[in-house]
Structure formats: structure tokens, C-alpha cells
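Removed from the display is one protein chain of the complex; every other protein chain stays in position.
Read from first to last, the chains carry the letters A, B and C; within each, the first residue is number 1.
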């Protein structure tokens, strides 16, 4: 069981108002929950900056008809067995593929793997959605 | 077959140098491919801003022991059948779960679904990785 | 709310004993639950035989280095957009791939798709795990 503390924060009125608008728009039940999320987002960023064990998903948009591309994507992933958990392939239409590579590992290795995949010729759009393995996030 | 054009761009030397360092670091084979990726990233952003049909993945980090949370996540997703394609669940450890919800649909609906899931109490970290269905991206 | 009925069944003693051993071994809480599962399994089979809308997963084991195979698998799946929901790729080792193709549709189309994928040269093992979309199963 985690002990809860309560403390006050001073802030410009306008900043609070802007944040409250966002909080409501995003559907948060309370301002506190929205603030906790903002703090945790910073902690996740820190885990990546400090090279901790992290998790994430690499999104890849490409045409499967691009010569040699899908084989190359598979090849790279099979050489990163320690980082790749599983890959989900969505068949958008006859041509376009969307792949989600679930990854976990040291931040630097994961980022390098993402760069290697996204920079391939034929990958139209790619991104690394960075998150945490959750151990240090309450 | 897509016709290729070749044209020149004028730019500050320092900007080119900085971009070239990034290009090499990310593993791109050529500067042109890195520039194409930068342009396509802007087009993806535009699809989201203009409310087009888009695709993406919602990442959710949470503890499955949080009372009622996993049922609530499932419930919301089952009420968004048109947007949700499939969900991948990674069991990080005894407590922590990482879920990747593959989504597709009108930008506004997808973003609202993401907000609704991420803002739930008990979701420690969440993000919407925004990409495209690829139809208008070469 | 579904109304429950209670009725009796006559059966050879030995058959009951054998089924009870299986029930315990499989971890069922009660004999009734194990019997309900046996009946539902028959109903799922019937949905497939009668050509209903069904669901399932096609498992495919192959080496990604087999020339042209992964492209061919992708190509076939992209021509069956109505049946294929999403595909999960597990990287077993440097060479071996395990793919799970989640499918849904008319039984005959799904089976034909499964046959087409499994019979490809280079697919070492494949199977269609047949289940139901659940509408008619209580």
C-alpha cells in the first residue's frame, strides 16, 4: 500500500486555467490525476535519457511491394531478439502495411533498433512511442 | 510507377550540417531519403490536423491489480469497435502490463478514444503514436 | 439473464469416470462446466460445417530466409483483407518465425485462406485453430 501525501503548489492563475481546460477536454476525473500523469510523463522521459531499461513500440508504415523491404525489416528484427517481444502487422489495404514492433531493453539499444528500421528506404513513416517497464512508476 | 523529379534547395550551411549529422546517426543511406522522411512526417501531421482517416497505436502502461481498471479498458474498447483493430498485451512482470491498441478511423474519434483510455485512473503512462493509413503518402 | 435448467443424463459408469479424471486433470471446478465446454465444442464445429461466420487463428512456422516466402505470405494476406484482422509475428530465433493470423469470416473463405498459406513451400508447420465469433454460443 502506498502512502498518500497532500501538498500545495503555487502557480500562475492562467497556467492553472489552461491546464484545467486540457484536463476536462482529455476526460480526466480530477486535476490531481492529470497532474500525476504529467509528472509520470517526465519520469518516463528521464528513464530514456538515463539509459534505463525501457519499453515501447515502433510503428512502421510501408508498402509490402517495395522490393526487399519486408525481408529486410524481418531480418533486422531477428537480429534484435533481446529487444523485440512481438510484432503486430495490420493490413491497411492491398498495398499499405502498418507494423507495431513491441520492444523492451536498454534505452540506447531500443532507440538504435528504431532508427535502423525507420530509416530504411521504403518505410514511409515511422515512430518510436517511448514508455516505461513500470517498475519505478507509481 | 512514380516519376522522380530532382530539384535544388537553398539552406543555411549550419542547418545542413546539423541535419547531416542526424541523418548519419539515424542510419539513413542518403540525405535525400532523410529529407523525404521529414516531409512525410509533416504530411502525416496534416492528416491528423485536417481530420482525415488516420491510423495509430495507443500505448497503455498499468497495473492489472488496479481495481476495475482492466475491465474498464476492455469495456471502452468494445464500445469503439469501428476504431479498434486489435490489442496486444505484453506481460512486463507480475504487476505491470503494457497494452498496444491498434486503431484506425477519423482523427478526432481516434484521439478521443486515446484520451478516454489514457486519462483513466490507474493508467500510469499512455501515449498516442500517430501515423497514417498511407493512401496519400508516397 | 439466461434461465438455467437442470436435467439428468444416463451414461456408462466408466465413461463418467474417464471424463471426471479428465475434468480434474484439466482444472475444471465442476463436472457441469466441463460438460458445457464439451457441448460448446460441438456447436463450434457445427458452425464451421454449416458455413457460418466463424473466427480463428492460423499458425505458421517458417524460416524468414526462405526465398520469397515472407513476401508471398504478406501478399496473400493483403488479398484477403475481409478475413484477416491482424497478424502477430514472434521471432523465435535468428531463423525461425512464428506467425499468428487472426481471421474472421465465412467458414469456407477462412479455411481456403488457411490452406493457401499452410501449403506454401517453406512453411514448416501450420494449423487453423477454429473457433467461433461467439454470437450463438452461451
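Basically, a residue touches a chain if its C-beta (ideal position, glycine included) is under 8 Å from a C-beta of that chain, and two chains touch if they have at least 3 such contacts.
Quick caveat: nothing in here was measured; it's all calculated off a predicted structure.
Peer 1: Of B:34, B:97, B:123 or B:137, which residue touches the hidden chain?
Peer 2: Answer from the full complex: B:97 touches the omitted chain.
Peer 1: Have a look at A:23, A:70 or A:86 and name the one touching the chain we're not showing.
Peer 2: A:86
Peer 1: Could you tell me which of B:12, B:50 or B:71 touches the chain that is not displayed?
Peer 2: B:71
Peer 1: Considering the whole complex, not just the chains shown, which residues of chain B touch the missing one?
Peer 2: So the residues of chain B touching the missing chain come out as 64, 70-71, 74-75, 77-79, 81, 84, 86-91, 93-95, 97.
Peer 1: Please give every residue of chain A in contact with the chain that is not shown.
Peer 2: The missing chain touches chain A at positions 85-86, 88, 102.
Peer 1: Touching the missing chain, which residues of chain C?
Peer 2: Residues touching the hidden chain, for chain C, are 25-29, 33-34, 37, 40-41, 44, 55-57, 59, 61-63, 85-86, 88, 90, 92-93, 95-96, 98, 100, 102, 104, 115-116, 118-119, 121, 123-127, 129-135, 137-138.
Heads up, the rule we're going with is that only the chains that are shown with their structure count from here on.
Peer 1: Starting from the mean Cα coordinates of chain A and chain C, work out the distance between those two points in Å.
Peer 2: Inter-chain centre distance comes to 32 Å.
Peer 1: Round to the nearest whole Å and give the separation of the Cα centres of chain A and chain B.
Peer 2: The separation of the two C-alpha centroids amounts to 8 Å.
Peer 1: Out of chain B, which residues touch more than one other chain, so two or more?
Peer 2: Where chain B meets two or more other chains at a single residue, that happens at 85-86, 88, 102.
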